[in-house]
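Entry: subunit A
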Amino acid sequence: MSRTAPLAITIATGDSRPIVRQIIDAIRRQISTGDLSVGDKLPSVRGLAQQLAINPNTVSKSYAQLTAEGWLESRAGLGLFVAARRDQLSAAERERRLGEAVDRFVGEVIAIRYPADEAVAAVADAFDALTLVRSA
Partner candidate 1 sequence: MPVRTRRLGYAAAAFLTLACAMPALADPLAAMLAAERARPVAPRFPRDAFVSEPLITSVTLAPDGSGVAFLRITGGQYSLWLQPSAAGAPARRLLQRTDAREIAWSRDSRWLVMIAPDKVQMLSPAGDPGSGIAATLGGATELRLLGLNPWHPGVLLVDRAGARWRLWHAGPGGARRLLAHSAREIVDAAIGRDGRAAFVKLVDGERHLIVARSPKGGFHGITACVAMERCDLLGVTPDNASVYVSGDLLGERRALLRLDADGKRTLIHADPASEVDIDGIVLDRMRGVPQIASYRGTRPARYGLLPGTAAILARLSLAPDAMVETSSATWLVRERDARLQGNRWYLLDPASGAMRLLLDDRVKRLPPDALARVTAFTWPASDGMTIHGLLSVPSGLDPAHVPLVTIVHGGPWSHDDTDYSALTQLLVNRGYAVFRPQFRGSTGYGRAYMFAAQGDYGDGRVQRDIEEGTRYLLARGVGDRTRTAIMGASFGGYSTLQALSNGSRLYRAGIAIVPPPDFGWTSRWAAIHGNLGRTQGMALDRSLRLLALNPDDRAIAERLHRQSPLARVAAMRTPLLLIASGRDERVPIRSVIDYAAHLKLLGAPAGIIIARNQPHAPSDPMAMRAYLFLAESMFQRHLGGIAPAAPSNDLRAWMVKSLVER
Partner candidate 2 sequence: MFELYKAECRRFRWWALGAGALHAGILLFFDRMVDPLQQPAMIYELVAAIYAGAGVLLGLFQAGSYARINQWMALLHRPLSPRRVLIAVAGGSATMLAAAVLVPILLLLIGHGLIGSRFVDARHWLLGLSGMLIALTGLMGGIYAALSPRRYGWLVLIPALLPTASMAVGWAAIVVQTGVLVALALLVTSAFKPDLAEPPRTITGLAGTALTAAMGAYLLLVVAGDLVFQTLWITTGTHPLNGVPPRGGVTEATRADGAALIEAGLAGRQDNRARLWREQVRLSEIFEVPPTMKWLPVRGELTNVAPMEFDDERRGTRWTFSHDDMRFHGVRLSDGAALGTLDVPGGFDAPPLPIEGGHLIAGGSLLGFDADDGMIHRSIRLPAGETIVARPSTAGTALAVMSDRALRLYDVRVLDESAGSDAPLATVPLPGPVGSLMRLDLIELLDGYLVSFTYARDGVDGPADAWQQIVHVTGAGTSRPVARRTLTPDFPFVTRFAPYWISPALKVARDLAEHAGSGPVPMAQRTPVKIPLSIWIAAGLLAALSAAVVALLARRWRLGLRASAAWMLATLALGPPMLFAFWLIRPNRTA
Partner candidate 3 sequence: MSGLAIETRGLTRRHGRKHALDNLDLALPRGGIHAIVGANGAGKSTLFRILLGFLSPSGGEVFVLGRPSAALTPDDRRRIGFVNEEHTLPGWATVAAVLAMQRRLYADRWDARAFDTVIASFDLSPAQRIGQLSRGERAGFNLALALGQAPELLILDEPTLGLDVVARRRLLDALIEGASAEDRTVIYCSHQIEEVERLADTLVVLERGSLRNFSAPDDFRERITQWVANVPFKGPPPDAMPGLLQHRKIDGVHHYMMLDAEPGFADFLRGHGATSVQTMPVPLDRAVDAFLTRNHAGPAA
């Protein structure tokens, strides 16, 4: 039986994102950055609720969505674990989200009058760094 991985996340009330959303984002980010590895056991609903001082139902909801999105998987009687990575989104959806992300990015870059080529280079560097971290 594996130990529960520590889940170093915080939530902020008063955020424009609901707490469910914040938990989901944080876990996703930790999985993406490798802070959580596949097979890591997540805190129990009660445990996380206590940790974050929130309603356990909220934790349940977050876990449920992450599970539905394929980030987590439930092992009967044992708890929730980080699932093996699969693509959960359709191609079209992925394309749309990329478009949104690019739009936001481009808007911000234009706003700071940054040269486009340097911006593209910076994005490339960021991706490289991400790869390095993961492989490390």
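Candidate selection criterion: all candidates are chains of the complex that A comes from, given by their letters.
The definition used in the following text is that a residue touches a chain if its C-beta (ideal position, glycine included) is under 8 Å from a C-beta of that chain, and two chains touch if they have at least 3 such contacts; residues count from 1.
Everything numeric here is computed off the predicted structure, so don't read it as measured data.
Touch with subunit A in this complex holds for only one of 1, 2 or 3, which is 3. Within the complex formed with candidate 3, the residues of subunit A that make contact are 13-20, 46, 49-50, 52-58.
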